[in-house]
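All protein chains but one are shown in place.
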Amino acid sequence: MRRYAWRRASRRQTSDLMLTNIRNTRIEWCDCDPAGIIFYPRYFEMFDTSTTVLIERALGMNKIDYLKAHNFAGHALVEAKARFRQPTRFGDEVAIETKMAECGRSSFKIEHRLTKAGALAVESFETRVWIVRRADDPKRVKSQPIPAEVLARFNSS
Amino acid sequence: MRRYAWRRASRRQTSDLMLTNIRNTRIEWCDCDPAGIIFYPRYFEMFDTSTTVLIERALGMNKIDYLKAHNFAGHALVEAKARFRQPTRFGDEVAIETKMAECGRSSFKIEHRLTKAGALAVESFETRVWIVRRADDPKRVKSQPIPAEVLARFNSS
Amino acid sequence: MRRYAWRRASRRQTSDLMLTNIRNTRIEWCDCDPAGIIFYPRYFEMFDTSTTVLIERALGMNKIDYLKAHNFAGHALVEAKARFRQPTRFGDEVAIETKMAECGRSSFKIEHRLTKAGALAVESFETRVWIVRRADDPKRVKSQPIPAEVLARFNSS
Partner (left out) sequence: MRRYAWRRASRRQTSDLMLTNIRNTRIEWCDCDPAGIIFYPRYFEMFDTSTTVLIERALGMNKIDYLKAHNFAGHALVEAKARFRQPTRFGDEVAIETKMAECGRSSFKIEHRLTKAGALAVESFETRVWIVRRADDPKRVKSQPIPAEVLARFNSS
């Protein structure tokens, strides 16, 4: 039933949560495989960049700066789901619409819709957690509550 | 409720469908991001290779040969889902267990479990379709029923 | 002595050959490694895209169309050389200046200069050949003279 609940929550909250972003990009030769269509892990790279851009806009600074500001190591993925509705090929101009669908105490949900000439090609749903470097070993990371000032930005805008 | 049904189906069929494969690999520097952990789209690359290896074993030939044999363009993804339970880092030796969870007329479901020292790090579920090059435009692709002899191999072994 | 000759040739010809292009891009998290700087194979991806954009401009069509128009499989690299002068990091806005440095009967030389805030970060030199699909086996490729109408475009503009 969790999936249904998530659906309802994200639908209900779209009126409150307006943190969204659209960016345009082009599918390149380097993104495609011998079938001539995009190699799907590339979509996840694009969506990761879109998530970064969304958070940069919300926090008003570049990722390198918001990582420093909060001594944190990133917004690691705990779950990702994507549906591929139609392939894209090199040369295709696409738009990626990204929104903050839900935001909890230490995790948040992002949704991406990639369209080609207005038609949905891929939709993706991700759940991310806030991770910081461990004090005892800065090379390792652990999850942690999202700082209050960040949460405020994620929930307004 | 679809997710639950899928779960039951895949559990029920594991006794019939024994097409599985395990391969060992190592997370490399090139797979990791500035947080020092794997950049998750890399997992999807690894899983794609694991799916290829599974099908190569089932069909008894390399991908380049099974594509030629069936004049087809690949087994494109229509849905992917992954849960990331613990991060992996460069130098980590991991095992990827892959199995054919379900096989329909023109699509099939694959599951991957990536473990580190026996502990589950990532699990992934993919639905794929059989795609062939279009006769009218060999640069474009379309989905098509899985050939009977392939289906027989996918369902036995 | 070949390197010197190449230098002279490319210097001499810059007055004749004006096929150049500049594009702006941003180094992203997905481009960087655990040292926090760009993972250099990513530069080669960017340069490959820049080469494509240069040729698209010269030929007045997208890559997918110029491949079809000439029944060819791409402009494969035979030699690449790059010097990395200073690192770039995620969030860095960079410019890539690309030019056709030399153009022979079946191969051509491209040079790229990637700058950050006006300072040179990377320069790269590539030699490429025109490859077509083999008639006897369309899955295989072979090099071939550049078509006359393409050559004319590469040498003018």
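Annotations for the structure displayed:
So that you can tell them apart, the chains are marked A, B and C in the order they are listed, and the count of residues begins at 1 in each.
Here, a contact is a pair of C-beta atoms (placed from the backbone, for glycine too) under 8 Å apart; a residue touches a chain by one contact, two chains touch by 3 or more.
Predicted model only: the values in this text are computed from it and were never measured.
Residue C:Ile37 is the one among C:Leu19, C:Ile37 or C:Ile110 that touches the chain missing from this view. When the whole complex is considered, the residue among C:Leu19, C:Leu59 or C:Ala73 that touches the unshown chain is C:Ala73. Although one chain is not drawn, its touching partners on chain A can still be listed: residues 29-30, 32-36, 39, 41, 64, 68, 90, 139.
In the full complex, chain C makes contact with the omitted chain through residues 3, 33-37, 39-42, 44-45, 48, 73-74, 76-84, 87, 131, 139-141.
If you put the missing chain back, the residues of chain B touching it would be 28-30, 45, 48-49, 52, 62-65, 74, 89-91.
Simple rule for what comes next: only the chains that are shown with their structure count from here on.
When chain A is laid over chain B using CA atoms, the rotation angle comes to 180 degrees (nearest 5).
Computed from the mean C-alpha positions, the centre of chain A lies at a distance of 31 Å from the centre of chain C. Residue positions of chain A touching 2 or more other chains, listed in rising order: 45, 48, 74.
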